[in-house]
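Below is one structure, written out as structure tokens; the observations come after it.
The other protein chains are all here in position, but one chain of the complex has been omitted.
The block that comes next holds chain A.
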Amino acid sequence: MQLTLWTYEGPPHVGAMRVATGMEGLHYVLHAPQGDTYADLLFTMIERRSKRPPVTYTTFQARDLGGDTAELFKRALLDAAERFKPQAFIVGASCTAELIQDDPGGLAATAGLDVPVVPVELPSYSKKENWGAAETFYQLVRRFAVKAEQRPATCNVLGPTALGFRHRDDVKEVCGLLARLGITVNVVAPMGSTPADLTRLGEASFNVVLYPETAGTAASWMQRNLGQPFTKTVPIGVGATREFIAEVAALAGVDATALLAAEESRLPWYSRSVDSTYLTGKRVFIFGDATHAVAAARVAREELGFEVVGLGTYSREQAREVREAAKALGLEALITDDYLAVEQAIADAHPELVLGTQMERHTAKRLGVACAVISAPVHVQDFPARHSPQMGFEGANVIFDTWVHPLMMGLEEHLIGMFREDFEFNDQAPSHLGHKAAPAPPPVREAPPMVEAVAVLEAPVETRWAPDAEAELKKIPFFVRGKARRNTEAFARMTGVATITVETLYDAKAHYSR
């Protein structure tokens, strides 16, 4: 058993639902107890879909368990076939149905349907949502995709699903880039495709993988079985977008010179303009799915000039990529799905900006740190009405605005460092966000961690702050105060100082400036 207050991913059958709901003409019959239909509202509310997800749940109850739940499943399947007339079905079990072992795949095979049925076996007690989406898409591709004569300079775009973070706009952005390179998009899948479209996948000469979390497995299979190479660069950030353009141009045998020569993103100039100077070395902590976390680390370091002080992911399947990216930044990657471990790591790193998920947004709020969302899981506000991709040149514009906005604006930051006693402008909240100064955030609990995975902190050595030193510390702007406190205490321990005075504070400052 794992004690969980918050989960970064849903169960694997939610991943299967994301694939089915993203597609057209595919219906999912899910063997599940009454109540599991809560998942519908992820799609109808958070993503604001105007149609019900194409999912029929058996919704068995306790009284059914004494009877024939297998018969119940069969009836649900036949009813769905008659009512929805899909091109194909996927069938599977949720966590509870997995325990009663009715074998949806076997039952569907004997139901005598005249449309293809693809069973998806998703181990609910060991795997999670993204794995479920990847496995479902892989099973569908295996079932429907066939080797065909490849058309030159033609690709499939793989990975976007329902409930994906900015998938709607990323697809539009990337397809725009491909069109301008003269590359034809054959099929975009799962999102927007039908089972019939999947049978045409083989006609492309290569695959563009936008989201390795959901399309990695299928793309590898297609490379082996259909002879289609696939892209490895995810075009998030200006540098990655340029590399992606070069990569697809090489795969398609087209010339990318003109597209690369036209400066498409405003990010480079915005980032070089003098108003961005104060962004230099801002300490940023990054957490999310592997793809977005790794991409964000590069943008933060190379394109905005931040210092990355923490990098992690909840995607165990892609942990290796994140470890490599962290190592290149001189960091140890945080691989965990326990939000309390993430919260602790953020508190320890004293960042000035957190780039994370919906969860980190709340952790950052508690700690009084600026934050922007870069990855699922997200809530309704991250399915915006306006065009807001993360990928491509426009995506980089969106990223610049989104990440810089929560930080205190440059002039205000200077004035707050100069004049500490203003009754109106203080360092609790940037005035451009329109809040009155917030009360100081509560300290992070020194409560015992809830999982053993959390590193045991070294026992704190007793260092005392003299009142005047404590008062002096308050004169340091809030976004670097935590780091100053930690550095001073470390310096005091190192030099054997028991009581920190104003002198100790400045000695430490000088020591760490060297």
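Here is the rule we use: a contact is a pair of C-beta atoms (placed from the backbone, for glycine too) under 8 Å apart; a residue touches a chain by one contact, two chains touch by 3 or more; residues count from 1.
Everything that follows uses one rule, which is that contacts and distances are computed from a predicted model.
Its UniProt record calls the unshown chain "Light-independent protochlorophyllide reductase subunit N", which is the correct pick from "Cytochrome D ubiquinol oxidase subunit II", "Electron transfer flavoprotein subunit beta", "1,2-phenylacetyl-CoA epoxidase subunit A" or "Light-independent protochlorophyllide reductase subunit N". When you scan A:Arg52, A:Arg272 or A:His387 for touch with the missing chain, the hit is A:Arg52. Take chain A: the residues that touch the chain left off the picture are 1-7, 9-11, 13-14, 33-42, 44-45, 48-52, 56-62, 64-65, 76, 79, 83, 94-96, 99-100, 123-126, 128, 359, 362, 365, 379, 445, 447-448, 450.
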